[in-house]
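For this depiction, one protein chain was excluded, whereas all remaining protein chains were kept in their positions.
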Amino acid sequence: MSENHDHANNPDHHHDHGDHTHPGMDTEELGWHARRVQAMETLLAEKGLLTVAEVQRNVDAVESRSPADGARVVARAWSDPQFKARLLAEPEAALAGMGYQLPDPTPKLDVVENTAAVHHLVVCTLCSCYPRALLGRPPDWYKSFAYRSRAVSDPRGVLQEFGTEIPADAEVVVLDSTADLRYLVLPQRPAGAEGLSEDELAALVTRDSMIGVSQPLTPELVAADD
Amino acid sequence: MTAPRPPAFGNGDLVTVRAANPPTHYRTPAYVQGKTGRVVALCGVYPDPESLAHGGDGHPHKPLYRVEFPQTALWDNYPGPPGDRLQVDIYEHWLEPAA
Partner (left out) sequence: MTDTPKVHDMGGHPNASPIDHSEHTLMDWERRIDSIRGVLGDKGYITVDELRRAIEGLPPERYQSLGYYQRWAEAVEALLIEKGLLTAAELDATMTRLESAAGGAR
């Protein structure tokens, strides 16, 4: 352990490691934080403030959700108009019906529908608020300074970086999700998806399409991959 | 603990976001401060994050509104069509009736 990290001699514990051009990529720093977190968990357990098993259960719970869960919900909405109406009006009740329990009491989840006329895009400019209860952890780019800065001021430019072109006669609506609500985008069902089963539809629903930075896959694209 | 007041704003109301940068924690992005938008939804009434962030109990709870702005009202050189919009959730005490 380097002297730089001696907190006992550095009570305000602001280390100075100079510029880090790649946040999180400084191996010395990473190693230090890894050891620090391990020590924190050990110490908290020794003090009886938590148990290692509780932390593990929390890890398991977080990892039990992934974009596949959101995709199931979207596929259901694409194939069942009544479910879709309910999902948009009462997302918690609709999701409970599929076995998804949202955090109680907060954060709430709201679902916004993309259409040919309106395209929604979700960001959290202040931190990284994300519908984890349905999609799991956010991707790294969602937490990046570049995305958080530009998604609000140049959403169409950001969309282009994801290969997504929204026609000028459609409206782009950015949702800056910074408070007690999280947003799930219900993407537009792609053309040619009529008659597909819910499982086949779910295979078209990408994580990024539920954040609103891209469109779902098309049946032709998926067929070409097989 | 005081009972929360009924929400002050309704859908369609024009509101201006207060401009302030208190040293405490708050959830109102700088880029909408001083800007005028329209309430499009009352999202519920929630514990005050500014209280929770500093060890408080979140009371009094605050109504939270989804406020919509035309993008052209937020950025001088917005590089998109005039119909583009932005929605952000703002707690009531950061909003004033638009002049």
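The letters A and B name the chains in turn, as written, and every chain counts its residues from 1.
Definition applied: a contact is a pair of C-beta atoms (placed from the backbone, for glycine too) under 8 Å apart; a residue touches a chain by one contact, two chains touch by 3 or more.
None of the values given here were measured: they were computed from a predicted structure.
Asker: Touch as defined at the start, partner being the missing chain; which of A:65, A:86 or A:143 qualifies?
Answerer: A:143
Asker: Among A:127, A:168 or A:221, which residue is in touch with the absent chain?
Answerer: Of these options, the touching residue for the absent chain is A:127.
Asker: What residue numbers in subunit A mark contact with the hidden partner chain?
Answerer: Touching the chain left out of view, subunit A contributes residues 1, 6-8, 11, 13-15, 17, 19-20, 23-25, 29-30, 33-44, 46-47, 49-50, 54-56, 58-59, 62-63, 123, 125-128, 137, 139-141, 143-150, 152-153, 158, 161-162, 176.
Asker: Under the stated touch rule, tell me which residues of subunit B contact the chain that is not displayed.
Answerer: On the side of subunit B, residues 19, 21, 24-25, 29-34, 49-50, 52-55, 74-75 touch the unshown chain.
To be clear about the criterion, only the chains that are shown with their structure count from here on.
Asker: Distance between subunit A and subunit B based on Cα centroids, please, to the nearest Å.
Answerer: Computed from C-alpha means, the inter-chain centre distance equals 23 Å.
Asker: Help me check something: in the complex, which residues belonging to subunit B touch subunit A?
Answerer: 27, 29, 31, 43-44, 46-47, 49, 64, 66, 68, 71, 74-75, 78-81, 83-91
Asker: Which of the residues in subunit A come into contact with subunit B in the complex?
Answerer: Contact set of subunit A toward subunit B: 106, 108, 110, 125-126, 152-157, 168-169, 171-181.
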